[in-house]
Every structure is written in structure tokens, then in C-alpha cells.
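Omission of a single protein chain aside, the complex is shown with its protein chains in their original locations.
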Amino acid sequence: MSRSTLDLWVGAFVALGIAAILFLALKVGNLIDFASAPGYRLEARFDNIGGLKLRASVKAAGVVVGRVESIKLDPATYQAVVTLRIDQGYQFTADTIASILTSGLLGDVYIGLDPGGDPKMLADGEKVAKTQSGIVLEKLIGQFLFDKAATGSAK
Amino acid sequence: MFSAAAAGFVHALRRMGSRTTAIVSWLGYATRFSIAVIRETPAAFSRFSLTMREIYFSGVLSLVIILVSGLFVGMVLALQGYDVLQRYGAAESLGVLVALSLVRELGPVVAGLLFASRAGSAITAEIGLMKATEQLSAMEMMAVDPLARVVAPRFWGGIISMPLLAALFSTLGVFGAYIVGVKLIGIDAGAFWGNMQAGVDFRYDIVNGVIKSIVFGVAVSMLAVFEGYDAKPTAEGVSTATTRTVVESSLAILGLDFVLTVFMFRGVA
Partner (left out) sequence: MSASIAPASAPPKAQSDFAVELADVTFAYDRRPVLTGISMQIPRGGVVGIMGGSGCGKTTILRLIGGQLKPNSGRVLVAGESVPDLDREGLHLMRRRLGMLFQFGALFTDMSVYENIAFALREHTDLPEELIRDLVLMKLHAVGLRGASRLMPSELSGGMARRVALARAIALDPMLVLYDEPFAGLDPISLGVVGQLIRRLSDALGITSLVVTHDIYESLKIVDYLYFVSEGKIIAQGTPAEVRASGDGFVRQFVDGAPDGPVPFHYPAAPYRSELLARV
């Protein structure tokens, strides 16, 4: 095993290892995602975020346009304050509705943006005015039972 | 008769005591050795060609087993994972499942165990054999410190190789899962990668996994060089030492994994 062959093998091994770490970081993980894609932030307030999690997708017409960056509770109004990070290329109207939706019955929870006709666009840091809270299954069932009971007693 | 029983009890106690003192003094000796090896670190890096040689023997020569194992582990994870996930209509989360399992746990742990049995035992055997054939003594008498020239490069070669091997294991595992999940079973590729990227955090999962593999690398390498240096200079001595390296390294990896996981991954979700 001559010196130069050894150097070659070791160098290739180390390069391969670092490439693997980079692959994991970029393709498997989300290193690039947050760091470099230019974007802007929007704020949305919900009464209930349901099963929404950090880094959930923000979609418009089913296309991913951004991610949920942070979820906090407003101590004054007891509303959930969600910060959305939207990719720079997409602009949304001032009367956009942000709804918390589920993909499929038991699928992932995401935020859907439904733009309106307002000529004015939302800028960095602005609030989305209209929001639709997420579905909480127990409340849905409770509502169903209540309605059922109501129609039953109305008869 | 009573005094005989008492004498027997005291004798057993003394045996236990001497066993304990033996273990404690072994620990002391091992610690002194470890500190001596770490003190020789500058030597390992100033003569970097020695360490590079050891990276070749520990790392490059372990590539085949690591890559093949990683591939198979990933494929099996995909098969088993799909079987369970599809019952809840969550087959699209297969990517996340496999990636997190590999990056957080299986990559560092399984690669560590394989490394211990392949490279760790080789290092122990090599050093033990050098001790048995008086090569270490000869070096000492030529005023060359065997700790600096033989032990320290092997120690650092192992530490440098381990995280790289663990990362390669995880990568091949993800790739194997991709082949089985997307190509064979037919899960949507976009969902596979997309959910994976959403679910795996760089700092939380990948960096923690790399830290784990570095810790395992230190443990395995130190045990391997110690057992080799401490081996009885006979044929059975060397073989006992190699067995001990593999057993001790495996236990150390699993034990450290538990401790590290508790500290790193508490408050998951």
C-alpha cells in the first residue's frame, strides 16, 4: 500500500462521509429550507389551531408556498398567534382567508390560503384578517349530537 | 459448626471485597491509561500519516459492511414500517419513520456495533499481537513511546471514522427505504421526501445523531486500544482481549445510547 494510494482511499472515504452528512442535512432534513430561501412573514390569529404543528406546510390551491414558523398564545386575547413564512415569489391579497385544514381524514394538518379580489397585497409582517380555525373532532361530535338532539326535540 | 458458617461467610465477603477492589483498581488503571493516550494526541496529529493509515484500516475497510448493512436495514425498515403505517392510512409518513429511526438511533448504534466488531477487534488484536511478539517492548527500548506511535493514531483513527460511517449507514438506509417504498411498493416519491424533510430537523435530529456517533467512536476506540495494550502476551491472551473489546464496546454503546437519548430527546413532540 503505497503512500499515495493510501491518501487517495482515505481522502475518498472522508469525502464520502461528509457528502453523506450533507445529504442527510439537506435532502433528509430541512437545513436549507429555513435558512436560504428568501421569504417574508405573515401573522394569523386563530381561536383553535387544532392539530397544527411547527413546520407544517402553508398551501395555496394545494401548492406548498411556505411553512409555519412559530406558534404562540396571546396572553391578552387567548388566541393562537401563528407566524407563517411565505416564499418570496408568492403574493397574497389583503382579504386572503387562512384556514386550518387536514389532508385526508387522519392526515397532516396544514394551513390553506384562499385569496380574494382585493387589489392590495399583504406585505411582510402584516396580519391575515380572516381566519378559519381548525377542526377539533370532539367539538364536531358534540355539535353533531347537539344538532341531533335539537331536531329530535323540535319534532 | 456455627463458627464454620461464619468463617465461610467472612471468606465469601473477602472474596467479594477483593473482586470489588480488583474492579476498582482496573478502573483506575484504565483511567490512567486513557489520560496517557489522550496526552499523546499532538503526536497523533503531527505525524498525521500514521493516523491516516489507521483511518484507512478502521474506516475504509469497514465501508463494505457498513454500506451493505445500512442498505438492508433501510429496506427492512421500509417493509415493516409500511405494513404498520398503511393500516392507518399513513403510508406517506414512511419516509419520516425511516429517516428518524436511522438518523437518531439506528445509524449511530448499529454502525457503532458493526464498527466495534470489525475495526475494534482488529485494533485490539493488532496491538495485543505487537505486545506478545515484544514489538512494543522493542519500540520502548529504542526510545520511541509506543503510546504515541502505535496507540494514539489508532485511537484517533477510530474517532474520525465513526461519525462518517454512521452517516453513510443512515444515508444508505434512507436510500434502501426509497427503493423499497417508492420503487417497489409505489408510495408517492414527493410525499416520501416531502414528509421526511418536514419531519427531520437538522439541529435536533441530525446533529444529535452525529454527536452520538462521535461519543460511540471515542468509547469503542478507547476500549479497543486499552484491551490490546493490556492483553496477556499469549495467544489466548490476545483472543480473550478481542472478545472483551467487542463485548465491552457493545455494552458501552447501548448504555451510552440510553443516557444520550434521555438527555437529547426528552420532550419529543
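Letters A and B mark the chains as written, and numbering starts fresh at 1 in each.
Rule of thumb we're sticking to: contacts are C-beta pairs under 8 Å (C-beta built on N, C-alpha and C of every residue); 3 or more make two chains touch, one makes a residue touch a chain.
Nothing here was measured: the structure is a model prediction, and the numbers come from that model.
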item	value
Where the missing chain makes contact, among the chains that are shown	B
Contact with the hidden chain (one of B:A5, B:I35 or B:M141)	B:M141
Sole contact to the chain not displayed, among B:T20, B:T133 or B:T243	B:T133
Residue ranges of chain B at the interface with the undisplayed chain	130, 133-135, 137-144
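Criterion: only the chains that are shown with their structure count from here on.
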item	value
Distance between chain centroids, defined by C-alpha means - chain A, chain B (Å)	38
Of all residues in chain A, those that touch chain B in their complex	1, 3, 6-7, 9-10, 12-14, 16-18, 20-21, 23-25, 27-31, 33, 55-57, 64, 104-108
For the chain B and chain A complex, residues of the former touching the latter	49, 52-53, 55-56, 59-60, 63, 88-90, 92, 99, 103, 160-161, 163-165, 167-168, 170-171, 174, 193-198, 200-202, 205-206, 210
